[in-house]
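Here the complex is missing one protein chain, while the rest keep their positions.
Showing chain A:
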Amino acid sequence: MATTSSGSGSDFLSNLGKIYGFYTGGFLAFVILLAVLEQVGVPNKILGYFFVFFTLAVYAIIGILSRTAQVSEYYVAGRSVPAFYNGMATGADWMSAASFVGMAGTLFLLGYDGLAWVLGWTGGFVLVSILIGPYLRKFGAYTVPDFLAFRYGGNLARGLGVVVLVACSFTYVTAQIYGTGLIASRFLGMQFELAVFAGLVGILVCSMLGGMRAVTWTQVAQYIVLIIAYLTPIVILSTKNYGIPIPELTYGQAIADITAREQQMLATGLTTAATLKPHIQPFINYTPLNFFAIIMCMMVGTASLPHILMRYFTTPSVREARQSVGWSLLFIFLLYFSAPAYAAFSKLEVYTNIIGRDLSAIRPWLFSWGELGLIQICGKNAASIDAVIAACKAIADHPGVVRLQDFVINTDVIVLSTPEIAGLPYVISGLVAAGGLAAALSTADGLLLAIANALSHDVYYKMIDPTAPTARRLIVARVLLLIVAVVAAATAATKPGDILAMVGWAFSLAMAGNFPALVMGVWWKRATATGAICGIIAGFGLCLFYLVTTRYFPGAGVKYFGMTSLLNPATGAPLVDIAKVMALPNAMESFPTLAHPLANKVGWFNLTNIACGLLGAPLGFAVIYIVSKLGREPSAEMQAYVDDIRKPRGRTVLEEKTT
């Protein structure tokens, strides 16, 4: 185990293995205790509350114990987090509510094409390690804009860095707080708005007093909860169905069964070739271009997102920063290579036990989700057998068995319902809810800290009041954290319609805004301040323009910017008839709802707007290159600093500069 931490002799750091081992054992004992309570008849709702409040209390205790009054502890956890634990913390930081709850559902719906997200959200760590992360660690920054400011001559670059950071992190954190609200309201029956603010309190107690230090140690605790919660139901299901407790191996059989069942359903008229999307058939939901564009944007976006990069500022050495990226991906991999198994098992269950079943023989697990409107059969919420039968009777010529086209499922249900599909006791469902909550809270913590740190360190300390004393800097940091958190929660409580798409946008924005400037800053000494500033503006600007136009001003995009309809990936036909729609009275509407015929359906080169980074980043690189070549080369002093960043040995560059 990589529990050795060079130089720091504190009791806590040298006993990490023991502490977290004890914690994991305690958590398992707690789950077993609740299982016993369930057997003696404690109602589900009480068990659900136990799960949520017990885990929240533990995170809060860790957060409060890790409080600090030191600036370097607050911003980079004193640079003392061992590689192995930083890997776990990064895993929790990285895996959001969308990964935990949504990923398996996406794979259920999209089949092979959904794997673009699995690939995109893992492969990026290779870029983090080989191109950027360890060099920023050597540089010794507190924040990503810190590096941009130093390398590219001052506060203009710093300000742009802050703009990019806030643009990509704020939408992302809103989605996480929304996720906590959704999970808490679904499992505890709390009102959504109330649940959002309860989640907010959970986030704040973890991060406010101890900054990065507190967030690190709670994220490690949250990783342990979330991975146990994710793997338990599916391991049990795999053992039950196939006799081997490794679902990642056994779901190959499930996929073969799904493919056979798909053919059978076609042959017996349970589905039509037009409705059925075969699970393993590629490129029917995304065109090949968009499939690879999404992979590229998610990967490069990973290597550009400030809340991920700043996790590698906390390791004791450059060497450990590199090892830590390996551990991070290993811990993330454990969840991501299991998600397709969830999707396959769920799909097999739906295809064999719902589709083709007589209406009166539908399996009862789905009614509790139907009640919440998350599963619909024959166009109505599948709340009970009677409701389903009545809904299907209303359809002319309905055969009396559920056909594929009758069945609609919300993607969140796949992970949440697996314990019930497997016939497991409620305690496992509660465990899954606690895991989802841990995933959402840990990501929200990391993002909030990234935003608040940029505002307090970069904007307040570096740009407004460079003479501020330590105590005041930390107070400002905490107040800003609180403000950002409340604004994000208030935004989430309004349930904005684009919230899920926004997570994808965050990656493209980070890619277009940060990636060229960061990579060129390390790998090309000749990159100049003017070049980088122009490159950030051009790349980020183009990406943002493409997003905003295709989503919020699609009519103008068509009329003034030559955008055309995106194409249907399966048939190759345009999604909308542009000539016809442009003649409608609402064609030029600004900020239309998603129902608008053009919103998100137009673009250049048939490129989906989630992948706008693919337009912005190459432009950013080109502009940095050309403008840098036109100007004078950076000073010998700056080039020497770049040399310093490239060598792990020696003191961090930033300290040398400021002392």
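What to note about this one:
As a working rule, a contact is a pair of C-beta atoms (placed from the backbone, for glycine too) under 8 Å apart; a residue touches a chain by one contact, two chains touch by 3 or more; residues count from 1.
Assume contacts and distances are computed from a predicted model.
You can't see one chain of this complex, but its UniProt record names it "Sodium symporter small subunit domain-containing protein", from the set "Sodium symporter small subunit domain-containing protein", "Oxidoreductase", "High-affinity branched-chain amino acid ABC transporter permease LivM" or "Peptidoglycan glycosyltransferase MrdB".
In the complete assembly, the contact with the undisplayed chain comes from A:Pro340, out of A:Gly78, A:Pro340 or A:Gly435. Within the whole complex, the absent chain has one touching residue among A:Ser169, A:Ser185, A:Ser304 or A:Ser317, and that is A:Ser317. Among A:Ala97, A:Ala221 or A:Ile255, the one in contact with the hidden chain is A:Ile255. Checked against the full complex, the one of A:Val118, A:Val196, A:Cys297 or A:Ile355 touching the unshown chain is A:Val118. Of the candidate positions A:Gly326, A:Pro399 or A:Pro618, contact with the unshown chain belongs to A:Gly326.
Against the chain not shown here, chain A presents residues 6, 112, 115, 118-119, 122-123, 125-127, 129-131, 134, 248-249, 252-253, 255-256, 280, 282, 288, 291-292, 295-296, 299, 317-319, 322-323, 325-326, 329-330, 333, 336-337, 340, 523, 643, 646-649.
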